[in-house]
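Presenting subunit A:
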Amino acid sequence: MTRELLFAGFGGQGLLFSGKVIAYKGLIEDKNVSWLPSYGPEMRGGTANCSVIISDEPVGAPIISNPDVLVAMNLPSLDKYESEVKPGGSIFVDNSLIERKVQRTDVNVYYVPATRLAGENGAPTLANMILVGKLLQVFGEYDEELVRKALGKCISARHADLLDLNLKCMEIGRDYE
Partner candidate 1 sequence: MAEKVLMKGNEAIAEAAIIAGCRHYFGYPITPQTEIAAYMAKRMPKIGGTFLQAESEIAAINMVYGVSAAGKRVMTSSSSPGISLKSEGISYLAGADLPSVVVNCQRGGPGLGGIQPSQSDYFQATRGGGHGDYHMIVLAPASVQEMAELTIRGFELADEYRMTSMILADGTIGQMMEPVSFDFEIKEAPAKPWATTGTQMKREHNVVNSLYLVPDVLEVKNFERYEKYAQICEKEAVAEEYMLEDAEIVIAAFGIAARVARNAVNAARAEGIKVGLIRPITLWPFPVKTFQKALGTAKQFISVELSMGQMIEDVRLATECRVPVTLCNRAGGMIPSPDQVYEAIKAAAGKAGE
Partner candidate 2 sequence: MVVFDKPHALADVPLHYCPGCTHGIVHRLVAEAIDELEIEGRTVGVAPVGCAVMAYDYFTCDMIEAAHGRAPAVATGVKRSDPDNLIVFTYQGDGDLASIGTAETVHAAARNENITVIFINNAIYGMTGGQMAPTSLPGQVTQTSPYGRDVNACGYPVKICEMLSMLEGPEYLERVAVNNVKNVRKAKKAIRKAFQNQIDKKGFSLIEVISACPTNWGMTPSKALKWIDDNMIPYYPLGVYKDRSAGIIPGAKEEA
């Protein structure tokens, strides 16, 4: 099985980080993974995205044209990528930042007011992780031990205190109905 995920939003929303956590989780599970960021000036205050591929097979092109999963954290990203999601795929929308609904009817859509929830829980910069929590829960892949391990790989020991906060946000996402 191969799953292609696209995380898209503004620079600074932690999209690259959430992609990395998902990729590391795949690596720990012994899958083939790739993580490809957009790079350059567009990262500075503009749009940022990253493509993550998790597969049982060797990963070919790390570039994604038609994602199975889109995580959209701003309107331009939803506008740009909504039409490219594979039929039957999934779109996760931070609806505290994106007011409009997804137009497509052939995809599964999950609305999570991630930015509002993050703010309410004292972690205003971790809306990304709320969406990741939701995403893993939707796919039935929220394994607490794996998640903790993956986070441990992505957060340096120096910032160990942040691990618990990330975990808390992922749990908020997991439990959000």
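One rule holds for everything that comes next: a residue touches a chain if its C-beta (ideal position, glycine included) is under 8 Å from a C-beta of that chain, and two chains touch if they have at least 3 such contacts; residues count from 1.
Selection rule, in plain terms: all candidates are chains of the complex that A comes from, given by their letters.
Note that the structure is predicted; figures quoted are calculated from it, not measured.
Asks: Looking at this complex, which of 1 or 2 sits next to subunit A and touches it?
Replies: 1
Asks: Which stretch or stretches of subunit A touch candidate 1 in the complex?
Replies: For this pair, the touching residues of subunit A are 20, 23-24, 27, 32-37, 39-41, 59-63, 65, 153.
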